[in-house]
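As you look at this complex, bear in mind that one protein chain is not there, while each of the others sits in place.
On to chain A.
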């Protein structure tokens, strides 16, 4: 138990360390600008005096280390700075969008995780049958499709030809829950299709790997049924890799929302990020990247932690 705690603490520390490193990188990215932020904000035509004044106002005359700590301290207090494009506080811009993005990813996860696990188990159970081949080929194809392709096919079928669902998901704050669900159904479906394939393939692979081991052979020789072998004997041991796969795909989901949000004009963080990159509004890009990166690291770290925690062998270390 002691070594388990130590292992977990190590992972958590590693996660925190990468978060720190990432924030340093994101901070330094601005320093790579030709000229500096003040120059970029005012453009080529600015007089040297106005640039100098703005530089003073932004505190750019301070050494980089001081600015980093200042920036980090403000971040911790929830102050993300102001946008270069419209001078509004970034926290205000991000506020509602953050919730939208997370609810989109969460809904997609709720749809895709059970579906992927079920399909993966069925594929492992009936492996090398036509059902398995069909699933495998379609999963391989789905992985290779660009997200916008999947999205537009869904729009073409469900929004244009069948006219069941709206093709854009412009949420208004006073929309009812039903309306919100209806509008975000297509983005959720797109995201799910993309991650289900990956998760299913890995679930199938880890189960099949286990089914080749001697103790399963033994169970089979005893005459236990296929389904019982899978659920009773194989699944508990396959849990660690599966949990890992699920968490990694959720991390992928958080990033995958960017393209999907743009296709469906969904008012989320991804769209804000893409717009800000086009406008080169660097403080907003920094804030959005930091949020995405932090979520990604959090999910990856929990993948590690969960796979350690669900591995029974680590509970009883030898010696």
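Keep this in mind: a residue touches a chain if its C-beta (ideal position, glycine included) is under 8 Å from a C-beta of that chain, and two chains touch if they have at least 3 such contacts; residues count from 1.
Definition applied: contacts and distances are computed from a predicted model.
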Legend entry - From "Aspartate carbamoyltransferase", "Septum site-determining protein MinD", "ABC transporter permease" or "Class 1b ribonucleoside-diphosphate reductase subunit beta", the hidden chain's UniProt protein name: "ABC transporter permease"
Legend entry - Absent-chain contact - pick from A:107, A:135, A:186 or A:297: A:297
Inset, instruction - Please give every residue of chain A in contact with the chain that is not shown. - result: 18-19, 21-22, 25-26, 29-30, 32-33, 127-128, 137, 140-141, 143-149, 152-153, 155-156, 159-161, 167, 208, 211-212, 251, 254-255, 258-259, 262-263, 273-274, 276-278, 280-282, 285-286, 288-289, 292-293, 296-297, 300
